[in-house]
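Worksheet for the structure shown next.
Yeah, one chain of the complex is gone here, protein chain that is, but the others are all in their spots.
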Amino acid sequence: MGTYVPNSERVQQEMLDVIGVKNVRDLYCNVPKKMFVKELNLPSEKSELEVRAAVIEIAEKNRVFKTCLRGAGAYRHFIPAVVKSITSREELVTAYTPYQAEISQGILQSIFEYQTEMCELTGMDVSNASVYDGATAAAESITMCRDRKRTKAYVSATANPQVIETMQTYCFGSGVELTVIPAKNGKTDEKALKAALGEDAACFYLQQPNYFGLMEDAAAIGEIVHAAGAKYVMGVNPIACALMKTPAECGADVAVGEGQPLGLDVAFGGPYLGFMTATHDMMRHLPGRIVGETHDVDGKVGYVLTLTAREQHIRREKATSNICSNEQLCAFTAGLYMAAMGASGMRQAATLSMSKAHYLAKALQKAGLSLAYKGEFFHEFVTACDEKTAKSIEKALEKVGILGGLSVDGGILWCATEVVTKAELDKTAEIVKEVLSK
Amino acid sequence: MNFPAELKYSKTHEWVKMLDDTTALVGISDFAQDELGDLVFVNLPIVGDDVVAGDAMCDVESVKAVSDVMSPVSGTVAEVNNELDDAPEKLNEDPYGAWIAKIENITDTDELLDAEAYEAFTKEA
Partner (left out) sequence: MKLIFEKGAPDQHLSLLPACDVPEVSFKEERALPLRLPHVSENELTRHYKQLSDRVHGMNDGFYPLGSCTMKYNPKIDEELAALPGFTQIHPLQSAETAQGCLEVLHTMEKNLCEITGLDAFTLQPAAGAHGEFTGLLLIKAYHVHHKDFARTKIIVPDSAHGTNPASARMAGFDVVNIPSGPDGCVDLEALKAAVGPDTAGLMLTNPNTVGIFDKNILKITEIIHKAGGLCYYDGANLNAVLGVVRPGDMGFDACHLNLHKSFATPHGGGGPGAGPVGCKAELAQFLPGPQVEEKGGKYKFVTPKYSIGRVRGFAGNFDVVVKALCYLLTLGKEELPHVAENAVLNANYMMARLKTSYTMAYDTFCMHEFVMSLEGLHKETGIAAMDIAKGLLDHGIHPPTMYFPLIVHEALMIEPCETESKEIMDEVCDVFLQLFEEAKTNPQALHDAPLHTPVRRLDEVAAARHAIVRYNFD
(Lines give C-alpha, C1' and ligand atoms only; values in the text may rest on other atoms or scores of the structure.)
Protein backbone atom coordinates (compact mmCIF):
# COMPACT_ATOMS: atom_id res chain seq x y z
CA MET A 1 0.00 0.00 0.00
CA GLY A 2 1.59 3.26 -1.14
CA THR A 3 2.16 6.00 1.34
CA TYR A 4 -0.32 8.88 0.81
CA VAL A 5 -2.38 6.58 -1.49
CA PRO A 6 -5.78 6.32 0.16
CA ASN A 7 -7.31 3.48 -1.84
CA SER A 8 -6.88 -0.01 -0.38
CA GLU A 9 -6.06 -2.95 -2.63
CA ARG A 10 -9.70 -4.00 -2.43
CA VAL A 11 -10.85 -0.58 -3.63
CA GLN A 12 -8.20 -0.55 -6.35
CA GLN A 13 -9.60 -3.88 -7.57
CA GLU A 14 -13.12 -2.42 -7.67
CA MET A 15 -11.82 0.42 -9.81
CA LEU A 16 -9.98 -1.95 -12.15
CA ASP A 17 -13.28 -3.84 -12.59
CA VAL A 18 -15.06 -0.63 -13.61
CA ILE A 19 -12.29 0.16 -16.09
CA GLY A 20 -12.38 -3.43 -17.38
CA VAL A 21 -8.77 -4.52 -16.91
CA LYS A 22 -7.24 -7.09 -14.60
CA ASN A 23 -4.06 -5.37 -13.54
CA VAL A 24 -2.96 -1.76 -13.32
CA ARG A 25 0.02 -2.57 -15.56
CA ASP A 26 -2.51 -3.41 -18.32
CA LEU A 27 -3.09 0.35 -18.51
CA TYR A 28 0.55 0.78 -19.50
CA CYS A 29 -0.12 -1.10 -22.74
CA ASN A 30 1.75 1.48 -24.85
CA VAL A 31 5.00 1.03 -22.93
CA PRO A 32 7.43 -1.39 -24.58
CA LYS A 33 7.74 -4.24 -22.07
CA LYS A 34 11.54 -4.23 -21.99
CA MET A 35 11.41 -0.65 -20.75
CA PHE A 36 9.79 -1.36 -17.39
CA VAL A 37 12.05 -0.70 -14.43
CA LYS A 38 12.72 -3.86 -12.41
CA GLU A 39 13.96 -2.35 -9.18
CA LEU A 40 15.30 1.10 -8.44
CA ASN A 41 18.55 1.44 -6.59
CA LEU A 42 17.07 3.68 -3.89
CA PRO A 43 16.78 3.33 -0.12
CA SER A 44 13.81 1.43 1.29
CA GLU A 45 10.64 3.18 2.41
CA LYS A 46 10.63 4.77 5.86
CA SER A 47 8.03 5.64 8.47
CA GLU A 48 7.49 9.28 9.33
CA LEU A 49 9.33 8.77 12.60
CA GLU A 50 12.38 7.39 10.78
CA VAL A 51 12.33 10.10 8.13
CA ARG A 52 12.26 12.77 10.80
CA ALA A 53 15.22 11.25 12.62
CA ALA A 54 17.22 10.83 9.41
CA VAL A 55 16.65 14.38 8.18
CA ILE A 56 17.26 15.98 11.58
CA GLU A 57 20.58 14.15 11.60
CA ILE A 58 21.46 15.70 8.23
CA ALA A 59 20.43 19.18 9.40
CA GLU A 60 22.64 18.78 12.46
CA LYS A 61 25.67 18.43 10.20
CA ASN A 62 25.21 22.12 9.37
CA ARG A 63 26.54 24.79 11.65
CA VAL A 64 23.99 27.45 12.62
CA PHE A 65 25.93 30.59 13.52
CA LYS A 66 24.46 32.67 16.29
CA THR A 67 25.95 35.80 14.78
CA CYS A 68 26.02 36.43 11.05
CA LEU A 69 28.19 39.17 9.54
CA ARG A 70 28.00 37.80 6.01
CA GLY A 71 25.76 39.12 3.26
CA ALA A 72 26.92 39.29 -0.38
CA GLY A 73 23.45 38.65 -1.74
CA ALA A 74 21.74 36.83 1.18
CA TYR A 75 20.88 38.72 4.35
CA ARG A 76 19.75 37.63 7.78
CA HIS A 77 17.16 40.20 8.82
CA PHE A 78 14.56 40.09 11.55
CA ILE A 79 11.38 38.24 10.53
CA PRO A 80 8.29 39.15 12.60
CA ALA A 81 6.47 36.15 14.15
CA VAL A 82 3.28 37.15 12.39
CA VAL A 83 4.96 36.54 9.03
CA LYS A 84 5.80 32.90 9.78
CA SER A 85 2.43 32.32 11.37
CA ILE A 86 0.40 33.53 8.39
CA THR A 87 2.58 32.11 5.63
CA SER A 88 2.26 28.59 7.04
CA ARG A 89 -1.52 28.52 6.43
CA GLU A 90 -2.20 25.47 4.33
CA GLU A 91 -4.41 27.16 1.71
CA LEU A 92 -1.67 29.65 0.87
CA VAL A 93 1.04 27.02 0.81
CA THR A 94 -0.77 24.45 -1.31
CA ALA A 95 -2.90 26.42 -3.78
CA TYR A 96 -2.18 26.43 -7.50
CA THR A 97 -1.59 29.49 -9.69
CA PRO A 98 -4.72 31.67 -9.50
CA TYR A 99 -6.07 30.96 -12.98
CA GLN A 100 -9.58 30.37 -11.57
CA ALA A 101 -10.05 33.91 -10.32
CA GLU A 102 -13.41 33.38 -8.57
CA ILE A 103 -11.87 31.05 -5.99
CA SER A 104 -8.42 32.67 -5.92
CA GLN A 105 -9.21 36.22 -4.85
CA GLY A 106 -7.04 35.86 -1.74
CA ILE A 107 -3.92 35.15 -3.76
CA LEU A 108 -4.77 37.66 -6.48
CA GLN A 109 -5.47 40.46 -4.01
CA SER A 110 -2.27 39.67 -2.11
CA ILE A 111 -0.29 40.00 -5.36
CA PHE A 112 -2.04 43.30 -6.14
CA GLU A 113 -1.02 44.53 -2.68
CA TYR A 114 2.52 43.22 -3.16
CA GLN A 115 2.77 44.98 -6.55
CA THR A 116 1.65 48.22 -4.92
CA GLU A 117 4.17 47.88 -2.10
CA MET A 118 7.03 47.17 -4.52
CA CYS A 119 6.05 50.24 -6.54
CA GLU A 120 6.07 52.32 -3.36
CA LEU A 121 9.44 50.97 -2.29
CA THR A 122 11.14 51.57 -5.64
CA GLY A 123 9.09 54.57 -6.74
CA MET A 124 8.38 52.80 -10.03
CA ASP A 125 4.97 52.67 -11.75
CA VAL A 126 4.37 48.94 -12.17
CA SER A 127 5.55 45.63 -10.74
CA ASN A 128 5.20 42.02 -11.82
CA ALA A 129 4.23 39.19 -9.47
CA SER A 130 7.87 37.91 -9.13
CA VAL A 131 10.55 35.92 -10.88
CA TYR A 132 12.93 33.32 -9.42
CA ASP A 133 15.53 35.51 -7.70
CA GLY A 134 17.53 38.71 -7.99
CA ALA A 135 19.98 37.24 -10.49
CA THR A 136 17.30 36.01 -12.89
CA ALA A 137 15.44 39.32 -12.49
CA ALA A 138 18.60 41.09 -13.68
CA ALA A 139 18.97 38.64 -16.57
CA GLU A 140 15.33 39.02 -17.63
CA SER A 141 15.67 42.81 -17.61
CA ILE A 142 18.02 42.63 -20.60
CA THR A 143 15.31 41.03 -22.72
CA MET A 144 12.93 43.81 -21.67
CA CYS A 145 15.26 46.44 -23.08
CA ARG A 146 16.69 44.94 -26.25
CA ASP A 147 15.16 45.53 -29.64
CA ARG A 148 16.29 44.96 -33.21
CA LYS A 149 18.54 48.01 -33.28
CA ARG A 150 19.79 47.90 -29.72
CA THR A 151 21.30 44.50 -29.11
CA LYS A 152 24.13 45.06 -26.64
CA ALA A 153 23.85 44.96 -22.88
CA TYR A 154 26.21 46.36 -20.27
CA VAL A 155 26.69 45.59 -16.60
CA SER A 156 28.93 47.19 -14.02
CA ALA A 157 31.76 45.11 -12.58
CA THR A 158 30.57 46.33 -9.19
CA ALA A 159 27.45 44.14 -9.43
CA ASN A 160 27.26 40.85 -7.51
CA PRO A 161 29.42 38.34 -9.44
CA GLN A 162 26.67 35.71 -9.34
CA VAL A 163 24.28 38.21 -10.92
CA ILE A 164 26.79 38.99 -13.67
CA GLU A 165 27.35 35.28 -14.30
CA THR A 166 23.61 34.61 -14.54
CA MET A 167 23.24 37.48 -17.00
CA GLN A 168 26.07 35.97 -19.05
CA THR A 169 24.38 32.58 -19.15
CA TYR A 170 21.09 34.11 -20.30
CA CYS A 171 22.99 36.06 -22.96
CA PHE A 172 24.63 32.85 -24.18
CA GLY A 173 21.06 31.79 -24.91
CA SER A 174 19.71 34.97 -26.45
CA GLY A 175 22.83 35.93 -28.36
CA VAL A 176 22.97 39.38 -26.75
CA GLU A 177 26.52 40.63 -26.30
CA LEU A 178 27.13 41.46 -22.64
CA THR A 179 30.00 43.76 -21.69
CA VAL A 180 31.27 44.31 -18.17
CA ILE A 181 32.12 47.96 -17.44
CA PRO A 182 35.19 48.06 -15.17
CA ALA A 183 35.26 49.35 -11.63
CA LYS A 184 37.47 52.12 -10.30
CA ASN A 185 38.05 52.37 -6.55
CA GLY A 186 35.14 50.05 -5.89
CA LYS A 187 32.64 52.02 -7.97
CA THR A 188 31.53 51.99 -11.60
CA ASP A 189 34.05 53.71 -13.87
CA GLU A 190 31.74 56.37 -15.30
CA LYS A 191 34.22 57.43 -17.97
CA ALA A 192 34.54 53.88 -19.22
CA LEU A 193 30.76 53.58 -19.25
CA LYS A 194 30.34 56.75 -21.27
CA ALA A 195 32.92 55.56 -23.78
CA ALA A 196 31.37 52.11 -24.12
CA LEU A 197 27.74 52.99 -24.81
CA GLY A 198 26.97 53.36 -28.49
CA GLU A 199 23.93 53.45 -30.74
CA ASP A 200 23.45 49.72 -30.33
CA ALA A 201 23.37 49.84 -26.51
CA ALA A 202 20.16 48.36 -25.16
CA CYS A 203 20.71 48.77 -21.44
CA PHE A 204 23.08 49.21 -18.56
CA TYR A 205 22.66 47.42 -15.24
CA LEU A 206 23.85 49.11 -12.05
CA GLN A 207 23.66 47.60 -8.59
CA GLN A 208 22.82 50.01 -5.75
CA PRO A 209 24.32 49.74 -3.16
CA ASN A 210 26.91 47.82 -5.12
CA TYR A 211 28.51 44.45 -4.31
CA PHE A 212 31.09 46.16 -2.09
CA GLY A 213 28.33 47.96 -0.21
CA LEU A 214 29.17 51.34 -1.75
CA MET A 215 26.62 53.88 -2.91
CA GLU A 216 27.07 54.62 -6.61
CA ASP A 217 26.31 58.00 -8.10
CA ALA A 218 23.18 56.45 -9.55
CA ALA A 219 21.49 59.60 -10.84
CA ALA A 220 24.58 60.73 -12.76
CA ILE A 221 25.04 57.27 -14.22
CA GLY A 222 21.39 57.29 -15.26
CA GLU A 223 22.03 60.46 -17.22
CA ILE A 224 25.00 58.88 -19.01
CA VAL A 225 22.89 55.86 -19.94
CA HIS A 226 19.97 57.92 -21.19
CA ALA A 227 22.25 60.24 -23.15
CA ALA A 228 23.26 57.16 -25.17
CA GLY A 229 19.59 56.31 -25.72
CA ALA A 230 19.83 53.11 -23.70
CA LYS A 231 17.55 51.89 -20.93
CA TYR A 232 18.70 52.18 -17.33
CA VAL A 233 18.24 49.11 -15.14
CA MET A 234 18.94 49.32 -11.42
CA GLY A 235 19.34 46.30 -9.16
CA VAL A 236 18.54 47.54 -5.69
CA ASN A 237 18.53 46.29 -2.12
CA PRO A 238 14.89 46.53 -0.97
CA ILE A 239 15.74 47.39 2.65
CA ALA A 240 18.01 50.23 1.54
CA CYS A 241 15.17 51.49 -0.66
CA ALA A 242 13.25 52.50 2.46
CA LEU A 243 15.86 55.23 3.00
CA MET A 244 17.93 55.85 -0.12
CA LYS A 245 17.09 57.81 -3.21
CA THR A 246 14.75 55.49 -5.11
CA PRO A 247 15.48 54.02 -8.55
CA ALA A 248 12.65 56.20 -9.89
CA GLU A 249 14.38 59.31 -8.55
CA CYS A 250 17.62 58.14 -10.20
CA GLY A 251 15.88 57.84 -13.57
CA ALA A 252 15.68 54.05 -13.78
CA ASP A 253 13.49 52.53 -16.49
CA VAL A 254 13.52 49.17 -14.77
CA ALA A 255 14.28 48.41 -11.12
CA VAL A 256 14.85 44.83 -10.02
CA GLY A 257 16.42 43.05 -7.12
CA GLU A 258 16.66 40.21 -4.67
CA GLY A 259 13.62 40.27 -2.39
CA GLN A 260 15.02 37.80 0.15
CA PRO A 261 15.67 40.52 2.77
CA LEU A 262 11.90 41.11 2.89
CA GLY A 263 11.00 38.41 5.38
CA LEU A 264 12.60 35.33 3.81
CA ASP A 265 15.13 33.00 5.47
CA VAL A 266 18.61 32.73 3.99
CA ALA A 267 17.87 28.97 3.65
CA PHE A 268 21.10 28.10 1.85
CA GLY A 269 20.09 30.11 -1.19
CA GLY A 270 16.41 29.60 -1.76
CA PRO A 271 13.58 29.89 -2.33
CA TYR A 272 14.11 33.62 -2.77
CA LEU A 273 12.27 36.32 -4.68
CA GLY A 274 13.18 38.23 -7.80
CA PHE A 275 11.24 41.47 -7.92
CA MET A 276 10.83 43.46 -11.12
CA THR A 277 9.36 46.95 -11.39
CA ALA A 278 9.32 49.39 -14.29
CA THR A 279 8.03 52.64 -15.67
CA HIS A 280 4.57 52.60 -17.17
CA ASP A 281 6.07 52.65 -20.68
CA MET A 282 7.88 49.38 -19.99
CA MET A 283 4.87 47.58 -18.46
CA ARG A 284 4.18 45.31 -21.41
CA HIS A 285 7.81 44.26 -21.55
CA LEU A 286 7.71 42.87 -18.01
CA PRO A 287 7.99 39.09 -17.94
CA GLY A 288 5.75 36.89 -15.82
CA ARG A 289 2.42 37.36 -14.17
CA ILE A 290 0.78 40.67 -13.39
CA VAL A 291 -2.45 41.11 -11.44
CA GLY A 292 -4.98 43.78 -12.35
CA GLU A 293 -8.13 45.15 -10.80
CA THR A 294 -11.51 44.68 -12.46
CA HIS A 295 -15.12 43.93 -11.48
CA ASP A 296 -17.42 40.93 -11.70
CA VAL A 297 -20.81 40.59 -13.40
CA ASP A 298 -22.47 42.14 -10.35
CA GLY A 299 -20.08 45.11 -10.37
CA LYS A 300 -18.10 43.88 -7.36
CA VAL A 301 -14.38 44.74 -7.37
CA GLY A 302 -12.12 41.75 -7.99
CA TYR A 303 -8.66 40.85 -9.27
CA VAL A 304 -7.42 38.79 -12.24
CA LEU A 305 -4.19 37.82 -13.92
CA THR A 306 -3.96 40.37 -16.69
CA LEU A 307 -1.96 41.29 -19.81
CA THR A 308 -1.53 37.52 -20.15
CA ALA A 309 -1.08 37.59 -23.92
CA ARG A 310 2.55 38.59 -23.19
CA GLU A 311 3.16 35.18 -21.66
CA GLN A 312 4.40 31.82 -22.93
CA HIS A 313 1.13 29.92 -22.66
CA ILE A 314 -0.39 32.26 -25.25
CA ARG A 315 2.53 33.73 -27.17
CA ARG A 316 4.57 30.47 -27.21
CA GLU A 317 7.72 30.93 -29.35
CA LYS A 318 7.01 34.64 -29.69
CA ALA A 319 7.06 35.20 -25.93
CA THR A 320 10.06 37.13 -24.63
CA SER A 321 10.21 35.05 -21.46
CA ASN A 322 9.33 31.42 -20.72
CA ILE A 323 8.52 31.99 -17.05
CA CYS A 324 5.50 30.12 -15.74
CA SER A 325 5.92 29.08 -12.07
CA ASN A 326 7.30 32.04 -10.16
CA GLU A 327 7.95 32.60 -6.45
CA GLN A 328 4.41 33.46 -5.40
CA LEU A 329 4.59 32.37 -1.77
CA CYS A 330 7.81 34.36 -1.38
CA ALA A 331 6.17 37.44 -2.91
CA PHE A 332 3.25 36.92 -0.55
CA THR A 333 5.72 36.74 2.34
CA ALA A 334 7.44 39.94 1.22
CA GLY A 335 4.10 41.73 0.89
CA LEU A 336 3.12 40.60 4.37
CA TYR A 337 6.53 41.54 5.76
CA MET A 338 6.21 45.09 4.41
CA ALA A 339 2.69 45.34 5.83
CA ALA A 340 3.92 44.19 9.24
CA MET A 341 6.93 46.49 9.27
CA GLY A 342 5.12 49.48 7.82
CA ALA A 343 7.06 52.46 6.51
CA SER A 344 8.48 53.28 9.95
CA GLY A 345 9.59 49.69 10.58
CA MET A 346 11.24 49.46 7.17
CA ARG A 347 13.09 52.72 7.75
CA GLN A 348 14.10 51.53 11.20
CA ALA A 349 15.47 48.23 9.84
CA ALA A 350 17.44 50.16 7.23
CA THR A 351 18.78 52.69 9.72
CA LEU A 352 19.75 50.02 12.25
CA SER A 353 21.51 47.94 9.57
CA MET A 354 23.38 50.93 8.24
CA SER A 355 24.34 52.23 11.68
CA LYS A 356 25.57 48.85 12.88
CA ALA A 357 27.62 48.35 9.73
CA HIS A 358 29.26 51.74 10.29
CA TYR A 359 29.89 50.91 13.93
CA LEU A 360 31.49 47.61 12.89
CA ALA A 361 33.60 49.36 10.25
CA LYS A 362 34.95 51.77 12.87
CA ALA A 363 35.54 48.98 15.38
CA LEU A 364 37.43 46.90 12.81
CA GLN A 365 39.53 49.91 11.86
CA LYS A 366 40.42 50.39 15.51
CA ALA A 367 41.31 46.70 15.62
CA GLY A 368 43.82 47.25 12.83
CA LEU A 369 41.99 46.63 9.56
CA SER A 370 41.57 49.35 6.97
CA LEU A 371 38.71 50.00 4.59
CA ALA A 372 39.46 48.96 1.01
CA TYR A 373 37.36 51.76 -0.50
CA LYS A 374 36.38 55.27 0.38
CA GLY A 375 32.85 56.50 -0.04
CA GLU A 376 29.38 56.24 1.39
CA PHE A 377 28.18 52.72 2.14
CA PHE A 378 24.97 51.10 3.39
CA HIS A 379 25.22 47.88 5.42
CA GLU A 380 28.20 46.24 3.72
CA PHE A 381 31.84 47.27 3.33
CA VAL A 382 35.20 45.75 2.41
CA THR A 383 38.27 45.71 4.65
CA ALA A 384 41.60 45.17 2.93
CA CYS A 385 43.81 42.24 3.85
CA ASP A 386 45.60 39.29 2.27
CA GLU A 387 43.90 35.94 1.78
CA LYS A 388 45.79 34.23 4.60
CA THR A 389 44.76 36.84 7.15
CA ALA A 390 41.19 36.67 5.90
CA LYS A 391 41.17 32.92 6.44
CA SER A 392 42.63 33.27 9.96
CA ILE A 393 39.99 35.85 10.87
CA GLU A 394 37.20 33.65 9.52
CA LYS A 395 38.43 30.62 11.50
CA ALA A 396 38.88 32.56 14.72
CA LEU A 397 35.38 34.01 14.47
CA GLU A 398 33.85 30.64 13.62
CA LYS A 399 35.24 29.26 16.90
CA VAL A 400 33.03 31.62 18.89
CA GLY A 401 29.92 31.18 16.74
CA ILE A 402 30.36 34.19 14.50
CA LEU A 403 30.08 33.85 10.72
CA GLY A 404 32.52 36.55 9.66
CA GLY A 405 32.59 38.52 6.43
CA LEU A 406 33.12 36.84 3.08
CA SER A 407 36.59 36.54 1.61
CA VAL A 408 36.64 38.50 -1.64
CA ASP A 409 39.36 39.64 -3.95
CA GLY A 410 41.62 41.83 -1.84
CA GLY A 411 39.89 41.57 1.48
CA ILE A 412 36.77 40.75 3.46
CA LEU A 413 33.22 41.82 2.63
CA TRP A 414 31.37 42.46 5.90
CA CYS A 415 27.68 42.95 6.51
CA ALA A 416 25.64 43.99 9.53
CA THR A 417 21.88 44.06 9.91
CA GLU A 418 19.48 45.03 12.69
CA VAL A 419 19.70 41.56 14.25
CA VAL A 420 23.27 41.92 15.51
CA THR A 421 23.93 43.71 18.78
CA LYS A 422 26.64 46.16 19.75
CA ALA A 423 28.05 43.47 22.06
CA GLU A 424 28.41 41.01 19.16
CA LEU A 425 30.13 43.67 17.04
CA ASP A 426 32.52 44.55 19.87
CA LYS A 427 33.35 40.90 20.33
CA THR A 428 34.04 40.54 16.59
CA ALA A 429 36.45 43.50 16.65
CA GLU A 430 38.17 42.07 19.72
CA ILE A 431 38.80 38.73 18.00
CA VAL A 432 40.02 40.42 14.82
CA LYS A 433 42.44 42.43 16.94
CA GLU A 434 43.74 39.22 18.52
CA VAL A 435 44.26 37.60 15.13
CA LEU A 436 46.08 40.65 13.75
CA SER A 437 48.36 40.89 16.78
CA LYS A 438 49.59 37.31 16.30
CA MET B 1 -21.31 42.83 -40.97
CA ASN B 2 -20.08 45.98 -42.65
CA PHE B 3 -18.02 46.09 -45.90
CA PRO B 4 -17.57 49.75 -46.95
CA ALA B 5 -17.47 49.96 -50.74
CA GLU B 6 -14.73 52.60 -50.91
CA LEU B 7 -12.16 50.26 -49.29
CA LYS B 8 -10.03 47.41 -50.62
CA TYR B 9 -9.51 44.19 -48.67
CA SER B 10 -6.98 41.40 -48.33
CA LYS B 11 -7.73 37.70 -47.98
CA THR B 12 -6.07 37.91 -44.57
CA HIS B 13 -8.86 40.28 -43.47
CA GLU B 14 -7.24 43.68 -43.49
CA TRP B 15 -8.74 46.76 -45.15
CA VAL B 16 -6.84 49.31 -47.24
CA LYS B 17 -7.88 52.91 -47.78
CA MET B 18 -5.82 54.41 -50.59
CA LEU B 19 -4.99 58.06 -49.85
CA ASP B 20 -3.12 58.48 -53.12
CA ASP B 21 -1.53 56.08 -55.59
CA THR B 22 1.19 54.90 -53.23
CA THR B 23 -0.08 55.75 -49.75
CA ALA B 24 -2.79 54.07 -47.72
CA LEU B 25 -4.25 53.58 -44.29
CA VAL B 26 -4.65 49.97 -43.21
CA GLY B 27 -6.61 48.27 -40.47
CA ILE B 28 -8.49 45.07 -39.67
CA SER B 29 -11.92 44.37 -41.15
CA ASP B 30 -15.22 44.13 -39.30
CA PHE B 31 -15.16 40.40 -40.04
CA ALA B 32 -11.70 40.08 -38.48
CA GLN B 33 -12.55 41.96 -35.30
CA ASP B 34 -15.67 39.84 -34.89
CA GLU B 35 -13.68 36.61 -35.26
CA LEU B 36 -10.94 37.79 -32.90
CA GLY B 37 -13.33 38.86 -30.15
CA ASP B 38 -12.69 41.63 -27.65
CA LEU B 39 -9.26 43.02 -28.44
CA VAL B 40 -7.26 44.37 -25.54
CA PHE B 41 -4.03 45.52 -27.15
CA VAL B 42 -2.33 46.13 -30.45
CA ASN B 43 1.44 45.88 -30.80
CA LEU B 44 1.77 48.63 -33.36
CA PRO B 45 4.25 48.33 -36.24
CA ILE B 46 7.45 50.38 -36.09
CA VAL B 47 7.63 53.56 -38.16
CA GLY B 48 10.22 53.22 -40.89
CA ASP B 49 9.92 49.45 -41.18
CA ASP B 50 9.41 47.89 -44.58
CA VAL B 51 6.40 45.61 -44.77
CA VAL B 52 5.62 42.91 -47.31
CA ALA B 53 2.13 41.97 -48.44
CA GLY B 54 1.11 38.73 -46.73
CA ASP B 55 3.77 38.94 -44.00
CA ALA B 56 3.07 39.79 -40.39
CA MET B 57 3.08 43.53 -39.77
CA CYS B 58 2.08 43.57 -36.10
CA ASP B 59 -0.12 41.62 -33.72
CA VAL B 60 -3.30 42.11 -31.74
CA GLU B 61 -4.13 40.57 -28.40
CA SER B 62 -7.39 39.33 -26.97
CA VAL B 63 -7.51 38.04 -23.40
CA LYS B 64 -6.75 34.47 -24.47
CA ALA B 65 -4.93 34.78 -27.77
CA VAL B 66 -2.49 36.75 -29.84
CA SER B 67 -2.97 37.01 -33.59
CA ASP B 68 -0.73 38.34 -36.31
CA VAL B 69 -2.02 41.15 -38.50
CA MET B 70 -0.67 40.69 -42.02
CA SER B 71 0.31 43.61 -44.13
CA PRO B 72 -2.19 43.86 -47.00
CA VAL B 73 0.32 45.75 -49.17
CA SER B 74 4.08 46.08 -49.56
CA GLY B 75 5.60 49.41 -48.59
CA THR B 76 7.04 51.37 -45.71
CA VAL B 77 5.35 52.23 -42.41
CA ALA B 78 4.99 56.01 -42.40
CA GLU B 79 2.85 56.48 -39.33
CA VAL B 80 1.07 54.41 -36.70
CA ASN B 81 -2.13 55.13 -34.83
CA ASN B 82 -0.90 55.69 -31.29
CA GLU B 83 -4.43 56.44 -30.18
CA LEU B 84 -5.01 52.67 -30.13
CA ASP B 85 -2.47 52.28 -27.29
CA ASP B 86 -4.95 53.71 -24.84
CA ALA B 87 -8.10 52.68 -26.65
CA PRO B 88 -7.72 49.19 -28.19
CA GLU B 89 -11.51 48.78 -27.96
CA LYS B 90 -11.78 51.06 -31.03
CA LEU B 91 -10.62 48.08 -33.12
CA ASN B 92 -13.86 46.36 -32.14
CA GLU B 93 -16.16 49.35 -31.94
CA ASP B 94 -15.09 51.14 -35.11
CA PRO B 95 -12.86 48.85 -37.17
CA TYR B 96 -12.82 51.11 -40.23
CA GLY B 97 -12.09 54.22 -38.20
CA ALA B 98 -9.39 52.52 -36.16
CA TRP B 99 -6.59 52.53 -38.71
CA ILE B 100 -3.44 50.79 -37.50
CA ALA B 101 -0.77 52.14 -39.83
CA LYS B 102 -0.22 54.50 -42.72
CA ILE B 103 1.87 52.76 -45.38
CA GLU B 104 3.73 54.70 -48.07
CA ASN B 105 5.74 53.74 -51.17
CA ILE B 106 3.20 51.03 -51.87
CA THR B 107 4.25 48.91 -54.81
CA ASP B 108 1.47 46.39 -55.35
CA THR B 109 -2.26 46.41 -54.77
CA ASP B 110 -3.23 43.94 -57.47
CA GLU B 111 -4.11 41.11 -55.08
CA LEU B 112 -6.58 43.20 -53.10
CA LEU B 113 -10.31 42.50 -53.30
CA ASP B 114 -13.13 44.99 -53.65
CA ALA B 115 -15.90 45.03 -51.05
CA GLU B 116 -18.20 42.73 -52.94
CA ALA B 117 -15.55 40.10 -53.60
CA TYR B 118 -14.34 40.30 -50.02
CA GLU B 119 -17.83 39.86 -48.61
CA ALA B 120 -18.26 36.78 -50.79
CA PHE B 121 -14.86 35.54 -49.60
CA THR B 122 -15.83 35.84 -45.92
CA LYS B 123 -18.96 33.79 -46.58
CA GLU B 124 -16.91 31.00 -48.13
CA ALA B 125 -14.50 30.98 -45.21
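Should a chain be cited, it is by its letter among A and B, assigned in written order, with residues numbered from 1 in that chain.
Here is the rule we use: a contact is a pair of C-beta atoms (placed from the backbone, for glycine too) under 8 Å apart; a residue touches a chain by one contact, two chains touch by 3 or more.
Values in this document were obtained by computation on a predicted structure and should not be read as measured data.
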{"item": "Identified contact with the non-displayed chain, of A:Ala157, A:Leu214, A:Leu352 or A:Leu369", "value": "A:Leu352"}
{"item": "Of A:Met341, A:Ala372, A:Cys385 or A:Val435, the one touching the omitted chain in the full complex", "value": "A:Met341"}
{"item": "Absent-chain interface as seen on subunit B, which is shown", "value": "38, 40-41, 61-64, 86, 88-89"}
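Note that only the chains that are shown with their structure count from here on.
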{"item": "Between subunit A and subunit B, centroid-to-centroid distance (C-alpha), Å", "value": "43"}
{"item": "Sites on subunit A touched by subunit B in the complex", "value": "284, 307-309, 314-315, 318"}
{"item": "Residues of subunit B that touch subunit A when the two form their complex", "value": "40-41, 59, 61-66"}
